[in-house]
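A single protein chain has been omitted; all remaining protein chains appear in their positions.
Per-chain residue numbering starts at 1, and chain names A, B and C are given in the order in which the chains are listed.
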């Protein structure tokens, strides 16, 4: 999906060509020379452009350069990411195929008991990936900022017991090595999406990276950050929509579900959605997880807690463990309902 | 869902009460007096508030007034809207029950042939509601602004032939009578959501009203506009999310899917979603329609055209008629997959 | 200011041409053909484009069409609007020359006493234009919506006594005639900026029109609405920035002061700024009025009240009458400090 400019022969009715662009999914804008329309501009993918280029009366086609060549869409099937679970068993979890993944766990690792309760409930539903914050970025300097290394060790220990993979955030380039030692997927948070020093440090470790969208990032900004990772050597990148800055405080953020199909047109990287941070309201988590999967997301990430009332961060958005079975069942049911339709739509 | 302030006895540990608020889905904020926490504020529904009010140690509960008393949530089952199809047959179409509705049709009524082709395809899929613009608000004064009265008559004629209801926009208070004569549902557009003179005029006609969200409206602004309608006599109001102003021109607007569950917590009015105007990109329409239904929307509104290439407005977002069967099938499949889960989640 | 595409000869180094575009104030983006840069795109004004067109190595220049031909910038001096004060004396007030205008008055006309006190204070400072709401759009249907025709008559009567012009909003196309009978400037509010039926009705009356920016309008959307007015016959149009929808509730809106210089590059219509609705906080009104004038605005519009505490709308943003002399003095002082610099900058 790039901007294209089609220079037209005088013989070609510009409206006829514009109709072809619309049929191809573009929104054509005319360009004039001496008061006469002589060209059309539209954002189009490579396939449509190649087809339109061959139409009679098209003299030349100019294209904006690919801004993120390493991660641009090459076609279906190219977007699989394999997560190697770091414990003794060396399992593999695939993201990007027909079965959506569910990453779940507490916002912050608070104790062995809390983490174990979460992991047991998630694993009981078939979940394979455990998230939990060890290093927490917090708006206030007086809020709980995570148990750090201790939390990393708990994550590894509990995840291994349940044959799960560990997903956790790294905040400081100086912590990358320690986090990579314990985690199977390194997460870049929304606040640090464009912290390029951190991105380079994370890319230097050969682990899958989950790149959260900054609340002010366009899709283009976000894909540029992913290209930073790819250019610095990251081979397995997952995108993670968690809502952009909205103007309505009824929700914590404004989840951009349309990012899922729009990214699919631009890149082969898998896309996950986080309805927990996205809305910040417990009762909206299940409906939004369902919406994400229905829109074609490769997975969702949710927060849960044995007792949200005593959670040290983000309790209002944490699911009860008793809601997890419904979440897993619903994601499965929707994935089955929607997948064939999506594939057809992509044709 | 209103702001509540709970004044606490000195005997009550504020943290213990805060935990209860979190368990009830609220995000408690402390209030201090002489450096000591003596109260908690949170946005909560009536049921949770009543329960928390009875907790030991809660001295008083203060509430922000209900800003839109006529449309505030009273509980499940209260949100049904019946659309009486205006032709000879006097059918009824119910919005707000377990089966989502699909409103479809061209952006603008262009000709009998165009409208008939759309209606035939929609009715063939089981669709009962035909949309089409007769009066079109257009950003540029030089764009096609609709065929007006002629289009209204075509809509009625074609809809009657297929036993469908007519949904169309009214822009000018002076046109309300004419539109109401031909249409079964009057639509208020995003540009005029807060045009209160128009809202009063529309409410004076006893027909269902579809109220689109303005691109800069919070849920609260939108519900205030609905209250204007209700206060002026409208008895059947449907809300219609079509995206808010976003900062990323990859999409025409930013569809706020979370509005669906968040509105459900606030009002009994049915909520529909418009993925066509919402994203403005044909290939995103099906995934976003699926997402809306998965999130619990009572229906979707989509634009279609026999040949989007020659559409006089919004061709890039118009579905091909050949995509309609897939849309209807997918909406049906997702509704079945998700409804039981949603009801349970609302408990 | 329109998008231009410069097709370059193979003899021309694209980087050298890009440097020329940057020097002209543009931000050049390359276009490729077969992997080689063969064109540059940038948003530029007519003068710069004509100059660059003559550069050696530029083969062809394509331009996006002018979207609002009737109001597009023609050059300095073209933007004067003359307001004829409607009372017996037939004075003229010029907007758009070197002396900024100050429009002041209460949010809503509440009583003869209130309006007279405001008008006396404003006239005492040299103010010539009195604003006051007769028909008020209000978020809640239960808020005071203005005294209508009675208020219009009071405005005319009080303004005549002080040789002032009347500025007031019209909400309903059916009220245009009555408002035009009493007012010297008709105001289109932010909520109805794109209510094209209203715009046409207002344009049919030969009076100056103040067009407020909608909170979700880009400059382009806003100028399109102004073109609607011009195309329907309005000859004197003033633009009125009042803030767009922001995400921070510390302010009521987010005042886009940069709109002033950016509009100057696009249109000859005068631009005023409303710091009262813009910020919604009394103590920010003076600093923001000063900022608007410093940025080159042709005037400001402020709300004032003899006692904001009893104001029936928007009291928190109303200036005290005792602050008006300071406002007028500061606007005058800044206009003198800044005008020569602005003219030079425009060269």
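Quick note on the criterion: contacts are C-beta pairs under 8 Å (C-beta built on N, C-alpha and C of every residue); 3 or more make two chains touch, one makes a residue touch a chain.
As the structure is a computational prediction, the values presented were derived from the model and not from experiment.
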Among A:232, A:265 or A:329, contact with the omitted chain is made only by A:232
Of C:238, C:284, C:301 or C:324, the residue touching the omitted chain is C:284
The listed residue (B:245, B:264, B:283 or B:305) that touches the chain absent from the view is B:245
Of the candidates B:12, B:61, B:232 or B:329, the residue in contact with the absent chain is B:61
Answer key for C:22, C:80 or C:181 versus the chain not shown reads C:22
Touching the hidden chain, out of A:60, A:73 or A:191, is A:191
For subunit B, residues touching the missing partner are 3, 5, 29-33, 38-39, 41, 60-65, 245-247, 249
Interface residues of subunit C toward the undisplayed chain are 18-20, 22-23, 25-27, 216, 218-220, 244, 246-251, 254-258, 260-262, 265, 278-284, 286-288, 290-296, 307-311, 315-316, 323, 326, 329-330, 333-334, 336-338, 341-342, 344-346
Missing-chain contacts on subunit A, rising order, are 67, 137-142, 145, 171-175, 191-192, 194-198, 214-216, 221, 224, 227-228, 231-232, 244-245
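Note that only the chains that are shown with their structure count from here on.
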Taking each chain's centre as the mean of its CA atoms, the one lying farthest from the centre of subunit B is chain C
Between the Cα centroids of subunit A and subunit C the separation in whole angstrom comes to 41
Note: subunit B residues in touch with at least two other chains are 216, 244
